[in-house]
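Removed from the display is one protein chain of the complex; every other protein chain stays in position.
Labels for the chains are A and B, by order of writing; each one numbers its residues from 1.
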Amino acid sequence: MTKRRFPIPTRKTIPRREIPPLVTRRQLRRNKGALLSLAFLVVLTVVAILAPTLAPYDPLAVAVEEQLLPPSSNHWAGTDLFGRDIFSRLLFGARVSLLVGVVAVAIASVPGLMLGLIAGYNGRWIDGFIMRVMDMMLAFPGILLALSIVALLGPCLTNAMIAVGIAGIPNYTRLVRGSVLAAKRKQFVRAARAVGCRGWRIVFRHILPNIFAPILVLATLDLAWAILNASSLSFLGLGAQPPTPEWGGMLNEGRGYLRQAPWITAAPGLAIMLTVLSVNLLGDGLRDALDPRMRTRT
Amino acid sequence: MMLQYIGRRLIIAIPVLWGVTTLVFLMMHLLPGDPAELMLAESGGSSQSIAQLRHQLGLDDPLYVQYGRFLANALRGDLGRSIFTNRPVTQTILEQLPHTVQLAVAAMLVAATIGTTLGIAAALNRNTWVDSLCVTIAVAGASMPIFWSGLLLILLFSSLLHWLPATGQGSLKHLIMPAIVLGLASSGTIARLVRSSMLEVLGQEYITAARSKGLSERLVVCRHALKNTLIPVITVMGLQFGYLLGGTVVTETIFSRQGLGRLVVDAILWKDFPIVQGTVLLAAAVYTVVNLLIDISYAVIDPRIRYD
Partner (left out) sequence: MNRTKPASLAVITIVLVWILAACSSAPAVKGGKLIYGLTLTPSGIDPHVNASSELGIPLTSVYDTLVWQDLDGEFVPGLAESWDVSDDGLTYTFHLRQDVKFHDGTPFNAQAVEFNLDRIVDPQTKSQKAVFMLGPYDHAEVVDDHTIKVYLKEPFAPLLDSLSQVYLGMASPAAVEKWGIDYQMHQVGTGPFMVKEYVPTDHLTLMRNPDYNWASTIFGHQGPAYLEEIEFRFFVEPATRVLALEAGEAHVMGEIPPQDAQRLSDAPDFQLIPVALPGAPLQVFLNTERPPTDDLRVRQALIYATDRKAIVAAIFKNLSPAAYGPLNAVTIGYDEEVAGLYDHDPEQAKELLKEAGWIDADGDGLLEKDGQPLRVEAYLMGWGFMPEVAQLLQAQFKTVGVEMQSQVVAYPAALEAAREGKHNLIPFSLSSSDPDILRTFFHSDGGFNWAKVQDPRLDALLEEGARTLDPEKREEIYAEAQQIIMAEALIIPIRDYVNLNAASAQVKGLRYDSRGWFPWLYDVYLEESK
């Protein structure tokens, strides 16, 4: 190998304009919906963390004499079949839903990212193999896949998290792979390769920062999806087990009392909707801010 | 060249189908529970009679034998008989398929109508309060858990107003609420896509040209913009169909409708292997075909993508 006699281009010398700016404050400020959502989610997270202090009642405290009470000053969201305070259960349920969502996204994104990088960068048969496996997973409607995994592992919250997470992997893999392929064609990567930068270095230094934006957007939207899916599983009885307060499970418990006590279903349903809505709006805002012309296939 | 592309994709589809069925086969056998025990449970059958029934059902053959038997039969078009009802799987699936398709198509129509309307309204009034409102409504609809919106509609229209039936199928009245519930969830994505697609189209030069010719706004939108807006949207709707099929599971449960969703969920929980295997095979085949059609349409529309 002959000695190189010219300077080696490094990240610092490669033109910065190839790396798009993440988010400008002005752009986010324009999207009020996203800001509101962010605020709501921050408040929700704080409330979830502080639930033990904030909740007026023990969410597990059974008081059968007080069953099925409508919302009042004593019980802001009424009581359920066992006399438990629904408002307190909502607060604790926030913990469960947020935790499940975040963990599920982590379980989906990390392997998804790695698989996508490997598939996109290496190409050829390993690419084909990985994508076929992803196709196989996508051939199952998402909830069926999650359902099967939970039925396999046993119904409990942890397994619901894992199931929802695994069901989400293909989306990340596809996205990352697509972005990697697009990035591979760009000039600066070619340049880096031409001067002998090693594979992994290229990936981490050059490709990753470019695809960070779409991944963030996907992760946010996927968070909404994960929360919905996990509560669906609990609704079907396959997620959080009673008496754990979880919004989907609470909805399931209230199903038989729709007319006598509609607040049992109304409150957790509203909670799910507001949370998922906020996450969705935040994701939309991020997407608009990061690249208004960005198109994904999902 | 095109044929070659299609041919290649078809060939790739086969191992995917095979992989899916194998995966399902393995999973079903790993799930807890024993169908023979289940069938004899209520009568308190002894372990001897349970073992005998297992043998008769062919459940105590080694896994690879059962697998081979299933594959051989499937290739001949025989998907076996349900363990519990003892009726042919193909027949059972064909009985339930129309209901699910009916629901999915109706939901798709609802989603397309709501989504397109909101999306166009948003795009035409970009950055005004109309835009924000439409987008928020669309996303709110997509954020509502299906089981919640379903229960709410039942409470309102069945329990309180007595306008619509809460359960069953067979008439348009039975289809309205489930279709709305399921379609609403999908309309969010469509609305967002229509909006961004239309915004992009509206920014194109030929639109500006049409406007400068003096054509009315309505003509511009309807004749020129709409067509091109809808092309990518239609392809996305194809993918949404797969998501809708998943959504039918919860919808069919809430509204006590028949359909593949409920059939498969029950079959998974009760370990009715033949039904699960048959349905998943069908779903995978449909998914593969839909995917293939979408890829082909992409390749037709945009030659750059053709050889990825």
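Following the convention adopted for this analysis, contacts are C-beta pairs under 8 Å (C-beta built on N, C-alpha and C of every residue); 3 or more make two chains touch, one makes a residue touch a chain.
This is a predicted model, so every value here is computed, not measured.
Student: Using the touch definition from the top, which of A:Pro71, A:Pro209 or A:Pro242 touches the missing chain?
Tutor: Considering the complete complex, A:Pro242 is the one touching the chain left out.
Student: Of the residues B:Leu175, B:Ile254 or B:Val280, which one touches the chain left out of the display?
Tutor: Answering carefully, the residue with contact to the hidden chain is B:Ile254.
Student: Which one touches the absent chain: A:Val102, A:Cys156 or A:Leu181?
Tutor: Candidates A:Val102, A:Cys156 or A:Leu181; residue touching the omitted chain: A:Cys156.
Student: Of B:Arg69, B:Arg87 or B:Arg126, which one is in contact with the hidden chain?
Tutor: B:Arg87
Student: Against the chain that's been left off, what residues of chain A make contact? List them.
Tutor: These residues touch the chain not displayed: 60-62, 64, 67, 81-82, 151, 154-156, 237, 241-243, 253, 255-260.
Student: Could I get the residues of chain B that touch the absent chain, sorted low to high?
Tutor: 31-35, 37-46, 49, 52-53, 56, 82, 84-87, 92, 95-96, 154, 158-159, 162, 165-168, 253-256, 258, 262, 266-267, 269-272
Everything below uses one rule, namely that only the chains that are shown with their structure count from here on.
Student: List the centre-to-centre spacing of chain A and chain B in whole Å, with centres computed as mean CA coordinates.
Tutor: That gives a centre separation of 21 Å.
Student: In the complex, go through chain B and note every residue touching chain A.
Tutor: Those in contact with chain A are residues 12, 15-16, 19-20, 23-24, 27, 30-32, 132, 135-136, 139-140, 142-148, 151-152, 154-155, 159, 188, 192, 196, 200, 232, 236, 239, 242-243, 245-247, 249-250, 253, 264-265, 268-269, 280, 283-284, 287-288, 291, 308.
Student: Report the residues of chain A in contact with chain B in the complex, numbered from low to high.
Tutor: 32-33, 128, 132-133, 135-136, 138-144, 147-148, 151-152, 154, 181, 224, 228, 231-232, 235-236, 248, 251-252, 255, 258-259, 262, 265-266, 269, 272-274, 276-277, 280-281, 284, 292-293, 295, 297-298
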